[in-house]
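Down below is the structure, laid out as structure tokens.
With one protein chain withheld, the remaining protein chains of the complex are depicted in position.
Chain naming follows the written order as A and B, and within any one chain the residues start at number 1.
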Amino acid sequence: MDLFLQLCVNGLSMGAVYALFALGFGLLFATTSVLNFAHGMFATFACIVAYATMQATGVPFIVAAVGAIAVAAAMGLALDAVAFAPLRRRNAGLLGPLMTSVGVWIALLAVAEMAIGQDARPLSAGGFESTRFALGGVSVRWLDVVAVASCAVIAVLLHLLLRRSRVGLAIRAVGWNERSALVAGVSSRRIFALIAVLSAVIAAIAGLLDGLLTGAISPQLGDELLIVGFAVAIVGGVGDIRGSVIAGFAIGLIEVLSVQYLGAEFRNAATFGLLLIFLVLRPSGIFGRAEKVRA
Amino acid sequence: MSWSFWQSTFDFALVYGLFALAVYVNLAAGLLSFAAVPVGALTGFLAAQLAEIFALPLAVLILIGAAVGVAASVVIHLLLIRLESHYLAMATLALVLVGQVLILNLPDITGGVRGRTVDFAVETWQSLLVVIIIALILARLRGSALWLSFNAIRADADVAASLGIRRVRAQRISFALAGAIAGIAGVLLAGALQFIGPETYGVHLVFVVLPAAVLGGTYHWLGPLVGALLLQSIPGLFETVTPLFVQVINGVVILLIVLFLPGGVVSDDWEKLYRRLLARIKPEDTPAQSEVTR
Partner (left out) sequence: MKIPQTQQSRFTRSRTLLRWAAAGVTVASAIALAGCQGGGSSGGGEATTVEVGLVVPLTGVVSSAGVPQQEGVELAVEQINSSGYLGDGVEISITEADTESDPAKAIAAAQKVLSGGAVAVIGGTSTPEAGVIKPRTVAANVPLALLSSLDPTLTEAPSVFRSLPLPSAPGGANAQAAKQFASEGVKTAMVAVTADNDGQVSDTESWVTYLEDAGVQVVGRASANTGDTNLTGPAAQVADANPDLLIISMLPGQDAAFAKAVRDSGFAGRIGSYQSLSTQAAWELAGKALDGVVVATVYSPGADFPELKEFTSSFAEKYDRQPNIQNAVGYTAAWFLARGMKDSGDPTSSEAIAEALADVTSLDTVFGPVRFDNGQAFVDGELPLAIWTADGTLEPWRTQ
């Protein structure tokens, strides 16, 4: 029983990371209908920048992390400006931004490998990641608590932003119909920039947490999150905050438990089998609205 | 670069081009689907298994591949029929991942983690012949009522419906046709590699095939073939550059083509681009736009 609870703790903290990743991905998709395959790169590069900064200057992790998040925000803006904005002007639909994001992804993946090579590098917050406390028969890392808490806090903040603020209203307006929003006086350029930054920052945080939780970073870090994050986004309802969080935790748990009780070979089967079932039976996800996507 | 290297590039351009054609056929009917990859996986492993048990000639394997491809694709379409645009794309992407897991967990047929050898080989002329035949079929179809119905659905499904075109039926036919092509492509890929495993028909194949389909051009069947040839040639053209940087070039090429030639390489975007450049340099000399804009 203790092992089961221990695994649940691990599953929840990893699930928090997945949920965060899906939130960022879903935010962009729900508001702009863009499937951004380069989303993982924010996570990867946040970790690389944090690692490189600490190696080069020896600053504590938290300082490096702030810098890394700032870099990710800049990347988000740049990506939007280069790959998505020109296509928005053209009304390019589904395929255009998807393809540009793929192009950027391929290029950035190579850059990541040029930066740190293929060997996994350690990521450490000065030992904080190993500190633990006992809760019942289970050993919980403080980092697990940080991960789950970050997810909760960011989810709540995002909800408040989108549903209870003027900016959020503007975001939803622009996502629904850009032209009408313009007529209403919304500066769509700034809104798109805001969305890009938010999406990238959330992904960066997810990536840094992932790097600390696993103790290792590599050029593939973001892509691993992307694959699962994409499943989480679908199961939870793309863009739905509650859904992403619940689905994130659910899939985190399913992964950890299926590895233990079925074996690692079946982990993907469990996750993607679940995804497939949802897609066939309830494609809008747990909480998604079954509206037709205006493309 | 040696002949042999370019020949190998060409071999894979043909096979990836076929996969890209499958994606193209679906795109022509308004659907973005990656089902070509798992279908190819199915027929590739099936062909390898059959070739091991019976010594079948390549032509037979190809025909079996086409038939199984059609069947599998129709089943997939039946399952995913309610999904729209993005969701169909994501569902078929999920299928690729599920397919990889299945391959991993059926070691008797697929060799599981180890992968398996493939007892038949595919020569360049054989792939070329197959591609030519399929191209001729697609060329014939282009002016047909079926293809026109695809175009109509793609332009506006509701208007098409009001014209009596049944969307679901037409899209199922596109799935079937794409499935046949993908089934053949799967067999040819197995023969080209002669060793296949869970990674062969994985997510990475999706991101080789999709750019080929989109970059080449979504208007004409030549597009995906040209796209595949172009993308496969990049490493050869930039031989003196380190492979990682070649990947960067790869990504940048994809980005640039989508931005500047959105219809792909085989399209009239060249003309449009030329006009835009001309307009910037010499505004007074630009001839009047005579074509219908999209």
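Convention: a contact is a pair of C-beta atoms (placed from the backbone, for glycine too) under 8 Å apart; a residue touches a chain by one contact, two chains touch by 3 or more.
All values reported here derive from a predicted model rather than from experimental measurement.
Q: Would you indicate which residue among B:Ala59, B:Ala155 or B:Leu277 is in contact with the undisplayed chain?
A: Per the contact definition at the top, the residue touching the missing chain is B:Ala155.
Q: May I ask which residue of B:Leu104, B:Val130, B:Leu215 or B:Leu255 touches the chain that does not appear here?
A: B:Leu104
Q: If I consider the whole complex, including the chain that's not displayed, which of B:Ala72, B:Val98, B:Leu193 or B:Ala212 touches that chain?
A: The single option touching the absent chain is B:Leu193.
Q: Touching the absent chain: which residues on chain A qualify?
A: Residues of chain A in touch with the missing chain: 2-3, 6-7, 10-11, 13-14, 91-96, 113, 117-122, 130, 139, 210, 213-216, 218, 220-221, 224, 255-256, 259-260, 263-265, 267-268, 295.
Q: If the missing chain were put back, which residues of chain B would it touch?
A: The missing chain touches chain B at positions 1-13, 27-28, 30-32, 85, 104, 112-115, 117, 121, 123-125, 128, 151, 154-157, 192-195, 197-200, 204, 218-220, 222-223, 225-226, 229, 235, 242-244, 262-263, 265-268, 270-271, 290-292, 294.
In the analysis below, only the chains that are shown with their structure count from here on.
Q: For chain A and chain B, what's the span in angstrom between their mean Cα positions?
A: Centre-to-centre distance between chain A and chain B: 29 Å.
Q: Quick one: in the complex, what on chain A touches chain B?
A: Contact set of chain A toward chain B: 29, 33, 35, 82-83, 86-87, 90, 92, 94-96, 98-100, 102-111, 113-114, 227, 230-231, 234, 265-266, 268-269, 272-273, 275-276, 279-280, 283, 292-293, 295.
Q: What does chain B use to touch chain A in their complex?
A: Listed in rising order, the residues are 27, 32, 79-80, 82-87, 89-91, 93-95, 97-98, 100-102, 104-105, 113, 203, 207, 210-211, 214-215, 218, 244-256, 258-259, 262.
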